[in-house]
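One structure follows; several queries about it will come next.
Let's turn to chain A:
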Amino acid sequence: MNLSQIDLFAAGAAVLAVWMCGVTRVKTQLRGLLLQTTLLAGICVLLSADEHSVHLAILGLVVFLVKALAIPIFLDRCAKRMGIERDSGANINPTLSLMIGCGTLFLGYFLIPSFAVPEMMNQGAAGMALALIFTGMLIIITRRLAISQVIGFLTIENGIFLYSLTQTRHMPILVEMGIVFEVLMGVLIAGVFIFRINRSFEHIDVTDMRGLRH
Partner candidate 1 sequence: MNAWLITLIYLINLLIFPLFLVGIIRKVKALMQNRKGAPVLQPFYDLSKLLRKTETISGSASWVFVWSPRVGLAVALITAVLVPWAGTLLTPNWVPATNFLLVIYLLALGKFLTMLAAIDTGSAFGGLGASREATISMLVEPTLVIGIAALALGAGSTNLLTIYAAPMSPLVAILVGSALVVAALAELSRMPVDDPTTHLELTMVHEAMILEYSGRGLAMIEYAVALRTCIFLGLAAQTLLHAWPAYTALPVTFRYGISILSLIALGKAVAVAEGIFVKLKWRSVPNFLAFAAVMSLLAALIAAAQI
Partner candidate 2 sequence: MNTFLLLAILPLLMACLGLFSRSVRWLPWTGAIILLIQLPVAVWICLPAFSGQIISYGGFAIDGMGAAFTIITTLVAAASMFQAALVLPEERLKGHKITDRRFCFFYTLSGAFILAMYAVPLARHIGYLWIAVEATTLMSAPLINYHHSRDSLEATWKYLLLCSVGIAFALFGTVLIFAAQHTSVHSASMMLNELMLRAKDMDPRLLRLGFVFCLLGYGTKAGIFPLHNWLPDAHSEAPSPASAMLSGALLNCVLVAIWRLSQLLSAAGQTELVRHLLVPAGAITVIAASLILVRQRDLKRMLAYSSVEHVGLLTLAIGIGSGQLFILHAFNHSIVKVALFLMAGGILHIYGTKDLRKLGGLLKTSPAWGIVLMAAGFAIVGSPPFGTFISEWLLLRNTFAAGEITAAIALIVGLTITFIAITSHIGRVVFGHERKIAQSPIRLWVYAPVLLLTISLIAGVAVSPRVMHTLMTLSQLRVLP
């Protein structure tokens, strides 16, 4: 049984996410994302091995290819093209958000009883999933660059994916694929807009986009 590994991978993903809260270099963040997603894909594979289901294997492969490789690389190229190096936090500095990130881990842990599905083995993974979601929210709120907000969004997605993997079985493969596809689309469109923003604002700092109010 790979249950322990599954929990381990999940915890790893969550910790990576928390670590990403504290990172300021975009490139490093993207690396973290890559790693994180890879771990999730790994969970997928472990589960498929556990249940001998082809679906999960395919899903894991797709997730790895799309979310762990394609998207981070795409974002990385974007960052390079726009000459983005660092993202010092928006309203609170990265160190503090790192602290809060640790807090989200605890929060996730305490919320396990109300979120975990009883007859599923990996109770812990549910908490880690929640931690991922909260951390993603945290990243979105605390970062000032559009690109790192996308990263936060992807973290949330990962959290949800983790939850659906470990707490439910046999999500319709169509839905899973659809979700992955949507995410890809979303990131692509976001990328396009990030380019546009960069062109007309000369940067992708969303804190300066405050023209529309009232």
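Candidate selection criterion: all candidates are chains of the complex that A comes from, given by their letters.
As a working rule, a residue touches a chain if its C-beta (ideal position, glycine included) is under 8 Å from a C-beta of that chain, and two chains touch if they have at least 3 such contacts; residues count from 1.
Since this is a predicted model, take the numbers as computed values, not measurements.
**Q** For chain A, which of 1 or 2 is the touching one in this complex?
**A** So the chain touching chain A in this assembly is 2.
**Q** Which positions of chain A touch candidate 2 when the two form their complex?
**A** 114-115, 117-119, 133, 137, 140, 146, 149, 153, 156-157, 159-160, 163-164, 167-172, 174-175, 178-179, 182, 185-186, 189-190, 193, 196-197, 200-201, 206, 209, 211-212, 214
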